[in-house]
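Excerpt of the complex: some chains, original placement.
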Amino acid sequence: MRPSGRAADALRPVSIETGVSAHAEGSCLIRCGRTHVLCTASLEPRVPPFLRNTGLGWVTAEYGMLPRATTSRNQREAKKGQTGRTQEIQRLIGRALRAGLDRAALGERQITIDCDVLQADGGTRCASITGGWVALRLAVNKLMKAGEVKMDPLMDHVAAVSCGIFGGMPLLDLDYAEDSEAGTDANFVMTGRGGLVEIQAAAEGATFSRAEFDAMLALAETGTAQLVEAQKAAIAG
Amino acid sequence: MRPSGRAADALRPVSIETGVSAHAEGSCLIRCGRTHVLCTASLEPRVPPFLRNTGLGWVTAEYGMLPRATTSRNQREAKKGQTGRTQEIQRLIGRALRAGLDRAALGERQITIDCDVLQADGGTRCASITGGWVALRLAVNKLMKAGEVKMDPLMDHVAAVSCGIFGGMPLLDLDYAEDSEAGTDANFVMTGRGGLVEIQAAAEGATFSRAEFDAMLALAETGTAQLVEAQKAAIAG
Amino acid sequence: MRPSGRAADALRPVSIETGVSAHAEGSCLIRCGRTHVLCTASLEPRVPPFLRNTGLGWVTAEYGMLPRATTSRNQREAKKGQTGRTQEIQRLIGRALRAGLDRAALGERQITIDCDVLQADGGTRCASITGGWVALRLAVNKLMKAGEVKMDPLMDHVAAVSCGIFGGMPLLDLDYAEDSEAGTDANFVMTGRGGLVEIQAAAEGATFSRAEFDAMLALAETGTAQLVEAQKAAIAG
């Protein structure tokens, strides 16, 4: 029995509320259990220097956590600077969201996805990718509706989920209590058609075996498929 | 007629939702019209060096704005460092909340109030003070209920509101559109019993007269009295 | 009796010595009692990005304090970075000096006022405004004499003074010893014609009443009028 009482292959309840920002071109508040992330998409008419005059667009991401999103308060990153962990996470989110992107179809414009964790209970980077994609989708829909973009630059859904080995048992979608005790921790980013975008698996203490990895990957396929359904419902919403 | 269509002495609709954080000792989400601020109170067993072994407690505040809280996206402060404006605001919030505080009654512990603006439409520093006081009140209630603090260290409510001179007319509680056009901008921090805690009034372009200042102060007295009622209702919850 | 032995409505002795810098376009050393501030005005042919090609000019200010300007040595800001207090003060000085400015008459050029406190004994921000305006006036005079500016861009004098409530008594122009003990601390920026430019009043400990505030404002009107006379004498000098 896992600490959360869920079945080994059960996601936490997911809700994705769209249109939560009066200003952003796309936005949602994603809740994966007690992990809550506010995702906004901001459209800017310029691209980074290396893309100027190429006709190609760019999607980038930034990630932050409010100081008291966690059990005990963390120092504010605006005061101490971004940690290595934060930079690593926002680089992951950006790569993941670009995986489903046709940069030529987007044209020479940039969309910045801000993922700010209001409350954390494990899996914040995965929730940021899943929610960030919804914010991106809504911003792109707006561009297409306005006729500024002709062909859909988003080729597929992108969603992410964590898995872990807990007491020898592969589990889907770990919360913080489970994650702290897990022997191996893995994040999987996948597309709506099941293509692999990114895998990050790390042993904590003991190494993991090929069989354990395969079991986690199978759980992730199930989990991301459900998250993609939640994305679809939210956008249709 | 003011841009928002409100009467000159009308506040925007205020709502204060408490208990919005699973982790913080006190929390609320305050909405003053379209300005939304998440306020959390974090209790820490230590005080700043200058108070060690004095038996006195401390309340401090930090302020932040999500990058896309505003009409166009601002650079993330975790990347560029806190601006002078941010530091000025968080110093104001801290001073304001300490005005109603009996430091000896609190005892040698620190409460940090984090005010994070999720959506901005003018008056974010005032909303942070009004909401921050609620989060502080809830955290202190928890301490008192647990018997850790005997005498109530909060001597009175503290609330804040902005006023301005717009087209020669004194107005209460400016939204962003009104504030951008106002000739004078003032923030008033007051207690539940009407004591003055802080006044910050600044001319933008033309100077202001004694009569204009007096009119703004009268509006602020009305406004903060209503905000104090909203605080009471929220805490009674 | 106040600690300094002055009457409640007495300024400290003021002296403003102009032309103290061999290089600056305008300069003065202002002494308000033992508070000494070196003010220089530097003319630059460029304006900040948001004013380019608008034909409008800009005045900005920077503030610093030598490490041993104070009773005990402070860490050098060049080593630790500017504190929030420093940034707050220099923003105030800049706003104050722009209040008396016709930006179109100045034309597309910038004047930077540097206010460096050589010795501190309370009231450094007010002395910086009063002295900074003199340096600005001298730099503008030079521009006008050279025919580079046709119409006077300085519409009025700007001067500032602090007031406080000390032992229940409103006092003008607090020195450091008085300020440390005062229950309320206020800074008033006014023009030569008595217009209000900025008011910053803050309770320290107890709140202040409307009557106390009014008494401080009346003192400030007297005080700034005398400072404006000192400015006139210095410039005529």
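Should a chain be cited, it is by its letter among A, B and C, assigned in written order, with residues numbered from 1 in that chain.
The rule is simple: a residue touches a chain if its C-beta (ideal position, glycine included) is under 8 Å from a C-beta of that chain, and two chains touch if they have at least 3 such contacts.
Every value quoted in this text rests on a predicted model; they were computed, and no experiment measured them.
Colleague: Copy number of the whole complex, given 3 identical chains are placed, is what?
Modeller: 6
Rule of thumb we're sticking to: only the chains that are shown with their structure count from here on.
Colleague: Between chain A and chain B, two touching copies, which fits better, same or different residues at the interface, with half of the numbers shared as the threshold?
Modeller: same
Colleague: Between 0 and 180 degrees and rounded to the nearest 5, what angle rotates chain B's CA atoms onto those of chain C?
Modeller: Angle of the fitting rotation, chain B to chain C: 180 degrees.
Colleague: Using Cα averages as centroids, what's the distance between chain A and chain C in whole Å?
Modeller: Result: the chain centres lie 51 Å from each other.
Colleague: For chain B versus chain C, what separation do you get between their C-alpha means, in angstrom?
Modeller: Each chain's C-alpha centroid was found; their separation is 28 Å.
Colleague: Centroid of chain A to centroid of chain B, CA atoms only: how many Å?
Modeller: Distance between chain centres, rounded to whole Å: 33 Å.
Colleague: Counting only residues that touch at least two other chains, what does the list for chain C look like?
Modeller: In chain C, no residue touches two or more other chains.
Colleague: Which of the residues in chain B end up touching chain A in this complex?
Modeller: Against chain A, chain B makes touches at 21-24, 27, 34, 38, 40, 42, 44, 62, 64, 66-73, 76-79, 81-82, 86, 112, 114, 116, 118-119, 121.
Colleague: Where on chain C is chain B touching in the complex?
Modeller: By the definition above, chain C touches chain B via 82, 84-85, 87-88, 90-91, 95, 99, 186, 190-191, 195-203, 205-210, 213, 217.
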